[in-house]
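What follows is a structure written as structure tokens; I'll ask about it next.
One protein chain omitted, others in place.
Let's look at chain A:
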Amino acid sequence: MEGWDLLAHGLGGPADLPIPPELAIAGAVAALVVSFTILAVAWRSPRYDAATSGRPAPAWLAGVVDHPAYGVALRVVGLLGFGWFCLAAVLGRDLLTNPVFGMFYVWWWVGLVPASVLLGPVWKTISPVRSLNAGFARLTGSDPDRGLVDYPDRLGHWPAAVGLYAFVWIELVYPFSTELGPVRLWVAAYVAAMLLGGAVFGSTFYERADPFEVYSSLCAKLSPWGRRDGDLVVRSPLANLDTVTPRAGLVAVVGVLFGSTAFDSFRDSLEWIRFTQASTVSTVLLDNLALLAFCAGVTLLLAGGAAATGVGPDVRRRELPNLLAHSIVPIIVGYIVAHYVNYFVEVGWDTLVLASDPLSNGANWLGTGDLDRITWLSSHPTFLASLKVVAVVIGHVVAAVAAHDRAVRILPRHHQVTGQLPMLAVMVCFTAGGLYLLFAA
């Protein structure tokens, strides 16, 4: 089976049908209208404040979540999952039926988003690299939170942006993405980098540089779960989103996340397939350039849209992109839902079936090997298309509100409305562009 996947076919069989043009247009118009309505009628003084927002979570819930045993149990779950992955990756066979691929591309990458949006910062709680780091620290009698040196502020989220790019590269561009060797090597490099980083910089490294923890914790800001002075609180997702700490490189993180997902739709379009097949330049090189162009393009547009405003004396213009980057997270999540929902349900479920036989020897260790497939969403394409458009539009509305609240906080009064226009235009471009790609793919 070597090589037949050169078209980076990836996992899963048929792709979703394109969404009908009238739905795409309706979604884009709704996004446009809602954006300007928000700008015209919404509040003029900032509403969200991390220091005061949120109600304390019910005492029993806080009691469970804050109990040390709960944390340990989740770490064990994470380590068991990682162990299962390693078992299949090291001893399993190099077949598409090896559950490794589904665990890597679907459970880990796609599943991280719904899990974090519903439950909070999931990866931070189950991350096997954090657990291993804590284990090493215990063995050597040191503190896992502290490393040899402090994590430099200048690095910010830049390493996470690079790590996320490395993931989307192997997923979307690398021609042998569904062969065992490369996936094993990628994960080994990730684990090595994370353990080294943790040893040098302590746990702060995971919070800022682990691509999966950064992604998961960003998505978790759309969940109702937050912390205020260490206490578990329940917040509206909008208030929660406002508590994202702006750090160097945040804008690149969101740029890679949105740009790569847009590229994933784009590479399925008939125009791109025809162009790359007709071109004498290798498809892999063209895909590489296009992925880079999408990620860089989104990042630059976003930075430009955020910075193109009048500023007051207390905010520097070059800080604006990172101060506003959090507002793109809802657009990313909405688009991820649209792009992946059917894939996640169907291939994620198939992976559960395959996971019961990690060594491809016909075993059924988990008892899930005989489960029926789920094809409901594929069989109801109109519902699926509507769900996609609704997800994109909701993401856009939440994003516009988040950006508005941040703008009225940081921009001087006479720039508060006009200063939002470039960013709003960028958001409308992202949303309309995303809908266009869902229609054209």
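Here, a residue touches a chain if its C-beta (ideal position, glycine included) is under 8 Å from a C-beta of that chain, and two chains touch if they have at least 3 such contacts; residues count from 1.
We adopt the following convention: contacts and distances are computed from a predicted model.
Asks: Out of "Phosphate transport system permease protein PstA", "EfeO-type cupredoxin-like domain-containing protein", "Cytochrome c oxidase subunit 3 family protein" or "Protein translocase subunit SecD", flag the one the UniProt entry gives for the chain missing from this complex.
Replies: "EfeO-type cupredoxin-like domain-containing protein"
Asks: Out of A:P14, A:G141, A:P313 or A:G362, which touches the unshown chain?
Replies: Checking the options A:P14, A:G141, A:P313 or A:G362, the one contacting the hidden chain is A:P14.
Asks: With the full complex in mind, choose from A:L91, A:A189 or A:L270 the residue touching the hidden chain.
Replies: From the options A:L91, A:A189 or A:L270, the contact with the absent chain belongs to A:L270.
Asks: Using the touch definition up top, pick the residue from A:V191, A:L292 or A:I394 that touches the left-out chain.
Replies: Candidates A:V191, A:L292 or A:I394; residue touching the omitted chain: A:L292.
Asks: I'm checking contacts with the chain that's been left out. Which of A:T204, A:T245 or A:S378 qualifies?
Replies: A:S378
Asks: Which parts of chain A are in contact with the chain that was left out?
Replies: Here the touching residues of chain A are 3-4, 6-7, 9, 13-18, 268, 270-275, 277-278, 286, 289-290, 292-293, 296-297, 300, 375, 378-379, 381.
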